[in-house]
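All protein chains but one are shown at their positions in the complex.
And now, subunit A:
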Amino acid sequence: MTNDPREAFVQEVDELLEAMESALLSLEETPEDPELLHTLFRAMHTIKGTAGVFGFDPIVDFTHRVEGVVDGLRSGERALDEPLIAILLSCRDHTLALVQAVLEGEDPSQVSADLLGRGQQLLDRLCPEPVGDLTAPVASAPDGYGAAKVEKLAGREAADDYWIISLGFGPDALRNGMDPLSFLRYLGSLGEIVDIATRTDRLPPLADFDPESCYLSFQIGFQSDADKATIEGVFQFAEDDCEIDILPPRSKIEEYLALLDDLPEAQVQRLGEILVKIGALTEKEVAQALAAQAADQASARPLGEILVGRHDIQRSIVEQALDKQEKSKSRVAQEGRYIRVDALRLGQLITQVGELVINTAAMRVAVQRRDTDDLQEVVERVEALVGDIRDNALQLRMVQIGETFSRFRRVVRDVSKELGKEIDLVVTGGETELDKTVVEKLNDPLTHLVRNAMDHGIETPQERLACGKPAKGTLQLNAYHDSGRILVEIRDDGAGLDPQRIRAKAEARGLVEPERNLTPQETFRLIFEPGLSTKDEASSLSGRGVGMDVVRRNIEALRGSIELDSQPGQGTKVSISLPLTLAIIDGFLVGAGGEQYVIPLAQVAECVEIGREQALTHGDRHHVNLRGEVLPYLRLKEFFGIRSGAARKLRESLVVVRVGHAKVGLIVDELHGELQTVIKPLGRVFENLKGVAGATVLGTGDIALILDVQQLTALLQAHPQPQAVSGRH
């Protein structure tokens, strides 16, 4: 958990701005979605509030203004259009900049004039001053504020569409200096009194009539945009001598219901609080109702009933508010299940679990030496528990990749506008989970690939139409699990890559000899070589020829691999294959040439014992006949050039491993079985080493290397003469 409140603030701001961005992008599709508008409002409002607590004035000032605008959007006074979304996106970015500036600066209440200036510019664009003539905005914005007013006025005929105010002045009102008329006059300044009925039913027979007492009640139909509290305020001085009921108009009811819908479910509020918040009730009304409830404890009527009975509010609003309250309760119960934890602590826990796994293995080795049954049993139980703990600990760090994917909506939006292209982003498989550390390191390469696809891949609308493709290009991000690994795909339906051009470029750079034959796959792989870019002119986005090799390096640093496939005119697909986790895996331990190696269990298809006669040599390729299936293989000991004193065993074992859709055999001397493998990095000295993914410490204290089957296979395919490798040890 984070203890530094500033850190918590930054995190909160990050999350809120993230939510704001994604809401804005969704609003491009559905500009009136109240839930999304509310998210905008909440982001600005919450940041303003928290910044206020810290005294970060520049943030407060800025977010306050933006919040005002968003509030206008929420209430329908202003319509959200695309330019406004663009400005709001910039406002979001500016808020982030402010937060950073404030946290880095010495005085949190000051930021640079430059930053303030930029903020002011944004604000000016956000709410341009209405020009002199007040009727102008009405005329120029038919779907905004003006229209709403026109509609309301037109609805004047609909008899029910105004506030119904009942004023029952008490007998002492006149004696106390109240003049009912003056209240009515003042009320008139807030709106229009459409109708007024004077009720005289309290007038006593003439004999009992006291000229100093007030017997009149008024029923007023009132047309106004003011809210309930304001209207109630009119009668503030009369409240002791007057019974006031203010019933909102029908259109207001809908507004209240909509407001109720928008209310965040983050915290459980009391019914009265909810109703006051949306403006359906005033605090005074609630206080009176509560007092009535307290006074009338015997009947135990719920507050809602009392409020409806007192004509303070319509039944439908109360019901909706109660419904909302219920929802908030369940939501809060759900949120209470989450705890925010420092990633460092999680990392520490996982390291410790790793040590626990290693030591459990050491314990097993020690116990096996003693060979006592009762101890064996205990060890087995402990091992099972440690296995569960390991799985749970690793699960803690798993996050869905969807969040990373959705970040690209902004990138795609901005870049496509910049490039003048129309691009649709389709995201699938966002629920696929992988280790948070992997996700973080995936961000840069993904960004690069997405930008590449937009810049080089997808053509301009004109070009696309000319090729008979829809003007709008599609960029797809997809993720899914496949035999213990995660596959992430970036696919576009753009121009595709031209193998000839890549080839020509690679030859020009001396990356490939002209006489060498390359499959299309191998040609595409050249893209990942340093210094190769197919775009002749570098743009601001990509094409500088640095990048794809860095992307590959980044992916390989995660023990992943990257492949590219492309059809000219059809598009390009980049697939990234990644391990599920960087910490602990299930492994399969084998022995070869006196050393021990771990193969990731998820990639082991089967193990068979084979005699030498089964391994056939066809020219320079080595294949083994596995139940009629021809399987390429490599003899690990020889491939690694280990010259061990012992002669080759008569019977060896063949471990069949899955690599993508293919299978490859590894011939080893012994099979030791499954084990939990804590992956330890080999260190920078070995960073260029292919075929080995890391190391692990065995129960005996020995080190076993973890094989990277994918890279081994690539080495095998590139040079199918493993026997010729000379040993130097």
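Keep in mind that, in the parts below, contacts are C-beta pairs under 8 Å (C-beta built on N, C-alpha and C of every residue); 3 or more make two chains touch, one makes a residue touch a chain; residues count from 1.
Throughout what follows, contacts and distances are computed from a predicted model.
Trainee: Under which of the names "2-oxoglutarate ferredoxin oxidoreductase subunit alpha", "Chemotaxis protein CheW", "Branched-chain amino acid ABC transporter ATP-binding protein" or "Serine/threonine-protein kinase RsbT" is the non-displayed chain listed in UniProt?
Mentor: According to UniProt, the chain not displayed is called "Chemotaxis protein CheW".
Trainee: Hey, which of A:342, A:431, A:670 or A:687 is the one touching the hidden chain?
Mentor: Per the contact definition at the top, the residue touching the missing chain is A:687.
Trainee: Give the residue, chosen from A:20, A:475, A:624 or A:705, that touches the chain omitted from the document.
Mentor: A:705
Trainee: In the complete assembly, which of A:31, A:233, A:530 or A:641 touches the absent chain?
Mentor: Counting the whole complex, the residue in contact with the absent chain is A:641.
Trainee: List every residue of subunit A that touches the chain not included in the displayed model.
Mentor: 355, 358, 595, 639-642, 680-692, 695, 697, 701-705, 715, 718-719, 721, 724-726, 728-729
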